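Left out: one protein chain. Kept in place: all the others.
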Amino acid sequence: METILEARALTKDYEDFSLRGISLEVRRGSIAGIFGPNGAGKSTLIKVLTHQVPHRTGTVRVFGQSYEEHEPGIKNRIGYVPQEPAFYMDRSVRWTARFAAPYFANWDGSCFYKLLDDFKVNPLRQVKHLSGGQRKLLSLALALSHGADLLVLDEPTAGLDIVYRRALLDRLRAFVADGDRTVIVASHITDGLDEIAEDVWFLNDGRIVTHEDKDELLSRWKWIHFREGALPRAVEDRLKNVRRQPFGSSGLTDEFCELRDELATALAAGDARLENASLEDILLTQIKEE
Amino acid sequence: MDPILRRSLIWYLLHLMTYSGILGRYLIVGSWQAFEIIPLFMPVWLISSVVWSEREESYAFLRVLPITDRSIVRTKFMLILSITVVYWLLMEGVTLARQGSGVAGGPSTLTFITLACVYALLLGACFQVGYWRFGASVVTPAGVVYMGLNLALAIIHTASLRFEPDWPVLAQSAPIRWLSDSLWLSHLVLVALALLVFYGLMRIGFRIKTSSEACL
Partner (left out) sequence: MQAKQLFISLLPSNPDPMYKQATDQIKDAIATGDLGPGDRLPSVRELSEALKVSAITIKRAYLDLETEGYILTRAGLGSFVADVDRNILRERKLGEVRAEMRRIVRTGSKFGITLDDIIRLTRQLEREPYGDDSGS
């Protein structure tokens, strides 16, 4: 599996927050999701990965190259949609496209205007008169119109209504469909990006807490609802977030594959029931354990 | 033309036109005092050009595009240099043209103009780098304050020249006379030094632009 983006031991310091030693590798053709609570450092990490802000130590290599040596080449192939896109505010959408176009080697103007049409953004409007969501869509249109191999999005669904959100997810899926292009997205889990993510990173307090294939993650973690005393002691001791109620207890496990056999008896007897854990449940549990 | 250059150039050209149209014409029709005063206003125009061009600049947007910080710095610095050269050529040209009529003060006026342009050039470069280091919220007010001070001093000098009989004439002061004794040499040295410092400021600009987030 080719690595499209590789980060090693990234650190960055702000007054009240730091990225501490972040390393990650994104496979080509995948949709990588970076999730975490507010203040976890998602935006900072994305900005470091796309060379928007400098970092203190560590390296970032994209397409096998470093920004120090190949910045324009790399940025030509990245479509970046920031959390709060910046533009020349007093200019029109069309002016913005005309400004940006000469810098891209593979600018596709017809694609850009078709996207604007789909997104219902008027090319003649001044950027400062666009809503926050429309500016995001403009940023997205730019990102998709220059033949980028790698799309990087920072909280792309914030400020978009559910119809656009769904359309965006479909678009991202289609983007990676042929296995050549890659998507990296940073978001709150509840924004729906967890649906399409294939590789999942959990970020908390400037550090990566978990990194795993999403399907494997979801198959390992399960909620078990059980009648008091129905589970073997050894199994019950290994559960997390145990909640005891008069009419049934519940607990979370991340070792479902190993515990499956020991649970078989209780499950078959109807003394235990399984439920899927959401990514949110998993992230919250990991944060609490930190 | 490079889009960044095109966007900034308009402001610089506008300033050049107002400078020439409002002030510069006094060099053509005015007395020797014009050559003493007009160059003092030039730094104000240059700093104003920088301030206006940086006003709505969007470095965060530029960071998204495939442009290196170095090329941005180079573009802005070359613009400042080119426009200063144009100011310098215009003023020196008019001075030389009017030397025959005995109005202009000769070599010392030429030196004075060169010094004013060198000063404006380096000051402009400092402000430009300042924008990257400290951001518009700090440097724009600083620029406005500077322009106010410069204008005030120039106006005071103008008024004093008119009303104070013994008010010193800068273009005739001792250091400038000394420099203009060997006109070509001093010009060469001045220009070389100016370009050297300018280049040094540009290198500092490279470092600051890549590592600073203040302008984003």
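Here the chain labels run A and B in written order, and each chain numbers its own residues starting at 1.
Here, contacts are C-beta pairs under 8 Å (C-beta built on N, C-alpha and C of every residue); 3 or more make two chains touch, one makes a residue touch a chain.
Everything quoted here is computed from the prediction, not taken from an experiment.
Peer 1: Indicate each shown chain that the hidden chain touches within the full complex.
Peer 2: Missing chain, whole complex, touching shown chains: A.
Peer 1: Among A:E15, A:E69 or A:D261, single out the residue that touches the unshown chain.
Peer 2: The one listed residue touching the chain not shown is A:D261.
Peer 1: Can you name the residues of chain A that touch the chain not displayed here?
Peer 2: Touch set of chain A with respect to the missing chain: 225-228, 230, 245-248, 250, 261, 264-265, 268-271, 273, 275-276.
The working rule: only the chains that are shown with their structure count from here on.
Peer 1: Where the centres are mean C-alpha positions, what is the separation of chain A from chain B, in Å?
Peer 2: 49
Peer 1: Spell out the part of chain B that touches chain A in their complex, as residue ranges.
Peer 2: Those in contact with chain A are residues 3, 7, 56-58, 60-61, 63-68, 210-211, 213, 216.
Peer 1: Tell me, which parts of chain A touch chain B in their complex?
Peer 2: Touching chain B from chain A are residues 50-54, 71-76, 80, 82, 85-90, 98-100, 102-105, 139, 142.
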